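Of the protein chains in this complex, all but one are displayed in their positions.
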Amino acid sequence: MSTTFWRKDLPTIILAFLGFTLIAQAIFNVKELNDLRAWFGLIPTVIAYIAFGVGTVYGVTAEINMWKRNRTLKQGIITGSFFLMMALMVVVAVLYGGLESWRKPEFRWYLLNIYQPQSQGMYAVMFLYQCGAVYRVLRFRNWETAVLIISGVGFILSQIPLFTAYIPFMSAFGEFVAKYPSLGGTRPANVTGAVGGIIVALRALIGKEQGTMAIGGG
Amino acid sequence: MDVVVLGKLVAAVFVLSMLSLIFGENFFFKWGTRVVVGWAIVYSAILGLYWTDFYAIKPILEKADYKWLIVIFFGLLMYTRLSRRYAWISKYPISISMGIGFGMILPTWARAQILDQIRITIVELFSPVSTFDLIGRILVLVGLVTVITYFFFTKEHKGVLGSSAFIGRLFIMSSIAVIWAGDYLWAMSMLAGQLKFLINDVIIGIFLRR
Amino acid sequence: MGKEQKNIWEKLGSLDYRLVYITFILLLAIPVVYPLGLPIEIQGNVRDYYDTIKNLPRGSVVLMHSFVDLSVWADTGPILIATWKMIYDEVVRNDLKIITYQSSVDGNAKMADLMKGELKPSQTMINNFGITWIDLGYIPVGSDATHAIMNADFTAMLPTIQHNLHFGTEWRGKPLLDVPILKEVAKRGGKPNILEAHDIDLLIIGYWGCTYPDTLVRQFWVAGDPAYEVTSVHMTIGNCVPNVVPYVGKNNPVTGYVAGSSQAAMLEILAGHLGEGAVMADLANLAGIGTVIFVVLGNLSYFGIKYFAKKEED
Partner (left out) sequence: MIVLRDNRLWDILWLVLFFGLTTYYMSLASKGKGIPKIRTIAALEAIVEGVGRAVEIRKPVHFSFGSGGAGLTGEAVSETVAGVGILSYSASATAKLGARLIMHLPNQPESIPLLEGTIDDAYLKEGKVGEFDKANDLRFYGTGMMVFAAAASEAYIRDGCALKIMVGRQNTLQYVHLEAAKLQGAIVVGGTTRWTAMYIFALTCDYMMIGEEVFAAGAKVTENPYMLNSLQVEEYMKYFSLAITALAILLRTIGVDIVSFFRM
């Protein structure tokens, strides 16, 4: 067998085989196929969970290299805190329940007081950045931006008590925009999105999709 | 100082660290980010191990369900990526995932995302509750048709197709605008929630009453 | 940069972004300290959400996803709490059967906290835990594949109950069909003695990933043999509205939805339990004014440069 067979053809065959099996299951009601589907459904999830370590390796090496490139006090504090945090988490995990540790209150303390505030802080930044964009982007340059401003700002105001209480048509306008013109854009976007996706899937099952071909390495 | 108060102070530090991004480059933001990245990497590792154990290892040990050994084997092949020489082997688990991914979605895709959209548009078109509603529903149909014409790639947008695609773009903009507006309101609640936390819980709750 | 002199219109259009940011922080902070308390108008979709739950036939089975994602709790928490309070009333009034689950790790933990505090059930409900209602705990569902498995047979996705609540009667770790309510529900429609989507009358589900409505409709409405056609009402965030709306209607997959904390305030008013939603709706008022001001400023600058700046040059 040639290297191309092992590196390109066989994986493509496996891909197509699994795909067609599941298509058959969706069309025909066969007990064996139904059982197989229940198992198949979990396989990508489990593979994804097992593969966590690949990410861990890249995450850690990138941090070490940041320190190697930039050996300053500030970077030292950052890299030090990074590994201190990891070490703390590992200690907590080992002390409190091992694999079950993420359910434990000790672990949840980190979730509630570090991860959650960090995320929410970023959402707050996102809002402020959007305010900047409101000021920069929303100008009546042409028909398209005009529609963007009228629908967008109109909908925002229709959700705020101050405006709905004192401008009589505000609430109705917001409902109108979401219900008709916006829907007129969302539905076909769903349709065409599916069209594009289906074609990729068909190409992949036939074995002509270039995007699934990457192998890399030696 | 008890654990709850300490937690609130730590939380405040991280909120402020992230908010400091709006003032541009600063050490406080870089530090906060990398600390949380460290946390997130360990967290994903623990969850990865836990669910591997839950779905694959436990069935083998407790129910002698040996088919999971195959899955674990293919999952482990992912790690060949770390070696330059054997990196190509990692294509196998990827192909399995993609094959299952395509197979699961393909049979029902057209029905749920294409036919159902068309069906609901037409059913609604013929069952308006008022004249105003009817006009709105005709508008949706116009949007459906014109936006699809915007996505024709093999023809230049000129003449009738040009005008239709232009109208389609207006519908696209309206749709994007409403999504953005919803997100804007949502992000606004998030900032409001943080300000509430910082003012009520931290400044008033901890610093002023102690 | 320093060489060219900016005219007033250009200056108006190129304010430092930090000024914009600080203005908005102030506008949102003021109502935190001094609440405004403006009246709230109830919108159609929230009324439909309320009516769907209110008008269920007596004894209906509701699958309730206790949607918690701590990172968006400020916006979605009020909806979940308002819905649960409404559900408590309906269990008493209309004898509903509630099966709840969480699809996130933080949700699992948060529900336990809520059930001890803000959402503490009545003593009757605590006694009936496992008989008229049950918390299945954390189920890692969300994708098409996982929903497909769960909807065909809950036990395939979740062999044993995983909840975190402690009400005396301990169901955690027991097989699903050992629990009286689940055993009873499994006997209903579709295949007997298999707990599946056919057994469910209404799905109350939350999410903030906006492609989820597509997944739900595919898996709870289109899929199944015969099709499940489980009606659902959704707890979501504002920007998912355009994704839900295509499916909304009287005989459609989705009969109502509540989006964001400002709409949670409306549900609170309908259900008669005022709470956090009303407070959050109040906070948005001044920021709304700020939004209008900055859009106007940007456009003044744009049209000023277009029509007046050129004349000055001449």
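Chains: A, B and C, in written order; residue numbering restarts at 1 for each.
Heads up, the rule we're going with is that contacts are C-beta pairs under 8 Å (C-beta built on N, C-alpha and C of every residue); 3 or more make two chains touch, one makes a residue touch a chain.
This one's a predicted model, so the numbers in the text were calculated from it and none came from an experiment.
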Open item on the list: Using the touch definition from the top, which of B:71, B:114, B:139 or B:167 touches the missing chain?
Closed with: B:114
- [ ] Just name the one of A:112, A:156 or A:204 that touches the chain not displayed here.
- [x] A:204
TODO: Please pick, from A:12, A:79, A:130 or A:158, the residue that touches the omitted chain in the full complex.
DONE: A:130
Open item on the list: Residue by residue, what part of chain A touches the chain that was omitted?
Closed with: 23, 26-30, 44-45, 47-48, 51-56, 58-59, 61-62, 65-66, 69, 115, 118-119, 122-123, 125-126, 129-130, 132-133, 137, 148, 186, 189-204, 206, 208-212, 214-217
Task: Residues belonging to chain B that touch the chain removed from view - done: 18, 21, 24-25, 29-30, 32-34, 36-37, 39-44, 47-48, 78, 81, 87-88, 90-91, 93-94, 97-98, 100-102, 104-111, 114-116, 118-119, 121-123, 125-126, 141, 144-145, 148, 151-157, 172-173, 175-177, 179-180, 183
Open item on the list: Need a quick check: the contact residues on chain C for the chain that isn't drawn.
Closed with: 17, 71, 143-145, 209-211, 214-215, 225-227, 239-240, 242-243
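Operating definition for what follows: only the chains that are shown with their structure count from here on.
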Open item on the list: Distance between chain A and chain B based on Cα centroids, please, to the nearest Å.
Closed with: 4
- [ ] Please compute the C-alpha centroid of chain A, do the same for chain C, then give the distance between them in whole Å.
- [x] 19
Open item on the list: Measuring centre to centre with CA averages, how many angstrom lie between chain B and chain C?
Closed with: 15
Task: In chain C, residues with contacts to at least two other chains - done: 17, 21, 24-25, 72-74, 105, 140, 145, 148, 214, 238, 241-242, 246, 260, 262, 284, 287, 291
Open item on the list: Using the touch definition from the top, which residues of chain A touch two or more other chains?
Closed with: 40-42, 44-45, 102, 112, 115-116, 120, 123, 127-128, 134, 149, 153, 156, 159-160, 178-179, 182-183, 185-187, 190
TODO: Provide the residue numbers of chain A that touch chain B in the complex, in ascending order.
DONE: 6-7, 11-12, 14-23, 26-27, 39-57, 59-60, 63, 74, 77-79, 81-86, 89-90, 93, 99-102, 109-110, 112-118, 120-130, 134, 143-145, 147-156, 159-160, 176-195, 197-198, 201-202, 204-205, 212, 214-218
TODO: Quick one: which bits of chain B touch chain A in the complex? Just the residue numbers, please.
DONE: 3, 7-8, 10-12, 14-19, 21-22, 27, 30-32, 34-53, 55-56, 67-68, 71-72, 74-76, 78-79, 81-88, 91-110, 112-114, 117-118, 121, 136-137, 139-148, 151, 166, 168-185, 187-188, 190-191, 193-194
Open item on the list: Could you list, by residue number, the parts of chain C that touch chain A in their complex?
Closed with: 15, 17, 20-21, 24-25, 36, 38-41, 43-44, 70-74, 105-106, 108-109, 140, 143, 145-146, 148-149, 152-153, 156, 164, 214, 225, 238, 241-243, 245-246, 260, 262-263, 281-282, 284-292, 294-295, 297-299, 301-303
